[in-house]
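Inspection log for the structure reproduced underneath, given as structure tokens.
Removed from the display is one protein chain of the complex; every other protein chain stays in position.
Letters are used for the chains, namely A and B, taken in the order the chains are written, and counting of residues starts over at 1 for each.
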Amino acid sequence: MNMSKKEYGEMVKKASPNSRLVSNCVKAFVVGGLICTFGQVLYAMFGALGAGREMSGTLVAVSLIFLAILATGIGKYDDLAKFAGAGAGVPITGFANAVAAPAIEFKKEGYVMGVGAKMFLIAGPVIVYGTLSSMVVGLIYYFVR
Amino acid sequence: MQKRCGAQTVLFANPVGIMAAASIVGPKEGEGPLGAKFDRVEKDPMLGVESWEKAESELVKAAAKAAAEKARVAMDDFDYIIAGDLMNQSTGSIFGLRETMRPYLGIFGACSAIGEGMSIGGMLIDGGFASKVLCLASSHFCSAEKQFRFPLEFGSQRPPTSSWTVTGAAGVVLGAAAGPSVMGCTTGKMIDMGVKDAHNMGAAMAGAAADTIAAHFEDASRTADYYDLIITGDLGYVGQELLLELMKKKGHDIAHKHRDCGIEIFDRNTQDTHSGGSGCACSGVVFAAFFLERMKSGEIGRILFVPTGALMSPVSVQQGESIPGIAHAVVIENVRTCGQ
Partner (left out) sequence: MDYIKAFMVGGAICVLGQILIDKTKMTSARILVLFVVIGVFLGGIGLYPRLVEFAGAGASVPLPGFGNILAKGVMQEVDRAGFIGILTGGIKAAAAGIAAAVLFSFAAALIFEPKAK
């Protein structure tokens, strides 16, 4: 075919509909904002029950993780994410969904090589690069503090 | 008689009859515009077994049985079974067919499998090496998502260029019969247009479809006028637009004759399938349930059936390879009397 890949790339771009950015962003904003607001409500609640700031923060994270994984199990979190995109993916609930989804999907391959090995298929990189960058920060901090 | 005709095309000495074709699909396909036409619509996407992969094998098994029954051929009478799917090492086909105890040819042509199978089957019969061949193709939305994308419960948005893998299996029985018959085939070359986006397979395959269709016209000295319809496999809306434009650049206007199985199988407005259906089952079940029936009723007489495939693997995509496309054209015409 006497057409360069670049020319074809231009043709493909023209033929391919774009994502609806504005409407996607509005949905991401509202849903992501609501999840965070709910986190704030939990935070105030744990505070009122006598938990300190740090403890409340941890409890909020654990509660949100629990709820997201429950929603993943009953097959509702992917519906939310389809609607809200990053609004459901970026909060800690999205991380929890990324851990639970492969755990459930790969149970057919067994509890060791399926659930155990595949659990961090998507979220593993978050832990790896989060830990590595925390070490970089720690190293710098050690010398400059 | 010289059967080879040009660089890529074979025209058979005798028509190879399509004795029957069967289609088994999942619930979503059953809700689509062709829902009532399929031989069977399964209500449970897991078909009562315990994994998506096993469910796909169940679909293959059911399609093989249904096709054989419709053709009134006993399983033991097939000289060859040719089957292809999308799973690693043909998991869908192998575990659906391991009890058949018939000579088995496993093929991989991604979503072009049914076209590849019918081409090989036709050549085997016209070559005198077989009298009855069963061709199968299958795919399952859930097993494909699990292998190629993300676990089903993982939340993500599908871009508008993405397609929806058809859950189903199709079986086509080739042998001696009057009516719609395979007259020849044009075997596609791998065409890499440099597309790397696994969510835009229509774009990756459109170049291959255009190349094969143009090669067929050239080899057989035909134009689009020869055919009532030119039917591609799973280009979808994005791929269709690209195919028509590429064909125009090659000097062929096929716009009014082109249909795409991926466009026919779902309703894009109500079924959230974006660019259309895809998967090995897509072209197979739409051909079996829709276009073949239209030929049998005499509504259309000649078609060029061009299943398309995106030749990628999860590894090739992760390693940054572009996606080569392939398309196999099968010439099907209504023949009044039985072959010989």
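Heads up, the rule we're going with is that a residue touches a chain if its C-beta (ideal position, glycine included) is under 8 Å from a C-beta of that chain, and two chains touch if they have at least 3 such contacts.
All figures in this text were calculated on a predicted structure; none of them were measured in a lab.
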item	value
Residue among A:Val12, A:Ala28 or A:Leu80 touching the omitted chain	A:Ala28
Residue ranges of subunit B at the interface with the undisplayed chain	26, 45-46, 52, 141-142, 151-153, 156-157, 159, 197, 199
In subunit A, positions touching the absent partner	18-19, 21, 24-25, 28-44, 57-58, 60-62, 64-66, 69-70, 72-75, 78, 84-87, 89-96, 98-100, 103-105, 107-108, 111, 115, 119, 122-123, 125-127, 129-131, 133-142, 145
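One rule holds for everything that comes next: only the chains that are shown with their structure count from here on.
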item	value
Separation of subunit A from subunit B, taking each centre as the mean of its C-alpha atoms, in whole Å	37
Subunit B partner contacts - residues on subunit A that touch it in the complex	1, 3, 5, 8-9, 11-12, 15-19, 24, 72-73, 75, 77-82, 85, 88-89, 94, 97-98, 100-102, 104-106, 108, 121-122
Touch list for subunit B against partner subunit A, complex	50-51, 53, 146, 150-161, 191, 193-195, 200, 203, 207, 210-211, 238, 241-242, 245-246, 249
